[in-house]
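The complex is shown incomplete by one protein chain, all other protein chains being positioned as in the whole.
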Amino acid sequence: MRSPALDGTGHDIESQSPPARPRDAYTAALLNELLAHLREQGPQLREEWARRIIEANLLTAMTREEIYAEVVSVYDQYVEALESGAFRALQAYAQNLSERIIPRGVETHEVVGIVLLLRDVLARALFTKYHGDIKKLTEILDAYEPAANRIASTVSVGFVQERERTIREQQEAIRELSTPVLQVRERLLILPIIGLIDPQRARQLMEQLLRAIRNNRARVVVIDITGVPAMDSTVANHLVQTVEASRLLGATVIVTGLSPDIAQTLVNIGVDLAKMDTVGDLQGGIEEASRLLGYRIVPITAEAQQAR
Amino acid sequence: MAWGPVLDEIRLPITAHGDIVNARQEGRRVAAEMGFSSTDVALIITSISELARNIVQYARQGELVLVINHSNPHPGLVVIARDNGPGIPDIRKAMQDGYSTSGGLGLGLPGVRRLMDEFDIASEVGKGTTVTIKKYLPEIRR
Partner (left out) sequence: MEVPILKQGPYLIASVQSTLSDDDFIRLRQALVEQVGKFRSRGVIVDVTPLDVMDSFATRTLRDIAFMIRLRGAQTVIVGLQPEVAFAMVQLGLSLQGVATALDLEEGLVYLDDKFKKAEEQPQDGMGPSVR
């Protein structure tokens, strides 16, 4: 049970988008006249628009047929938005359109370009029709322009937002791929951390480790911080949280390479070091981990002797 | 006149326990559509769940408003939880970390603050409470 999303001309929370002026009867009548004209002239105007798009070398990633097809949909949406004054449907359409054309390599300037061209084509059509009556022309333009600008902006902004969303997705995927978590043995992961980490990186490492635990079905994780000179309390907290979260996924964490400095930081934030599984160095940590997993470490010479 | 949609909002009435699940689902839908990572989505809907639960438990009814903020330089999601309930007499106490090892206690507000990027609370005894939280979309590295 939820109330329908408000349309674009409606509500404002932080005074960033003041509400549209309500339409009076006269303006409404003008708009109706305008819309009737746009609908009647539809086929020719769409033709003209498509021609100008191709002329301006926009949407080069698409074929002529594809351009015409999109031109028809966008034109209809445009006229719809002009008529209803509601931009929700247009927004949804813009997002849908963007989702389709971004993978095709269409750029922002192209989308802005084609929307402005449509605006021009329609404005010229109005000039052509009303050139004999300057007063009427001015009034019609008064009614047309705000809505037309709003539409241009809605479509362009929608495209940019969709593009940014795609970029974020890609950057997230790259981050996931570049995980420094190593699988050393079945069920055993090692996360060597080197250098100074800021809270953001600490968070990223935690996310990556948890995913790696799930994907590799790890039972033991060795986090080696030999290469970490110091940690502030925020990052230390993340370390503690990582240990706790790993346990929730069924994995035990062994921390190795804990310097006296960092040990002190942990104690300062209230960590009971006796409860944390720590080992002096990475080697020792791996041995401890192997023991936990049920492996026995046997020196090679002993094995070789047994083989004889 | 505004040139484009900078804000978009969804109002969710909260009156019964079933609305908590609904609020989480709406939150998940919106956050995912906005392009938040799966981890951030989890943080957002966990916060939504806590705030919605507070409304049901303490105020009986209220609303959750999801505001999609696309404006630069910091686009993100704002969640406003408001009710006309009894209000919180001692906000500072409510914001103290009263967690023992036995899990979440009280209003869970300090926890929600940790999960989000921004947290604000206004409350008046007898009038009601409004909690506003924000999560920003990660910056795009160019």
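We just call them A and B in the order they show up, numbering each chain from 1.
In the analysis below, a contact is a pair of C-beta atoms (placed from the backbone, for glycine too) under 8 Å apart; a residue touches a chain by one contact, two chains touch by 3 or more.
Just so we're clear, the structure is a prediction, and the values are computed from it rather than from any experiment.
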Residue among B:T15, B:T39, B:N84 or B:T130 touching the omitted chain: B:T39
Of A:L117, A:L210 or A:I286, the one touching the omitted chain in the full complex: A:L210
Contacts of chain A with the absent chain, listed as residue ranges: 206-207, 210-211, 213-214, 217, 219, 241, 244-251
Where the unshown chain meets chain B, residue by residue: 17-18, 20-21, 24-25, 28, 38-39, 41-43, 45-46, 49-50, 53, 97, 99, 101-105, 108, 110-112, 114-115
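One rule holds for everything that comes next: only the chains that are shown with their structure count from here on.
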Chain centre separation in whole Å, for chain B relative to chain A (CA means): 20
Chain B contact footprint on chain A (complex, rising order): 1-3, 5-6, 8, 11-14, 16-18, 20-21, 87, 91, 146, 149-150, 153-154, 156-157, 161, 164-169, 171-172, 207
Touching residues on chain B, where the partner in the complex is chain A: 1-13, 19, 22, 26, 34-35, 37, 39, 67, 70-71, 75, 137-138, 140-141
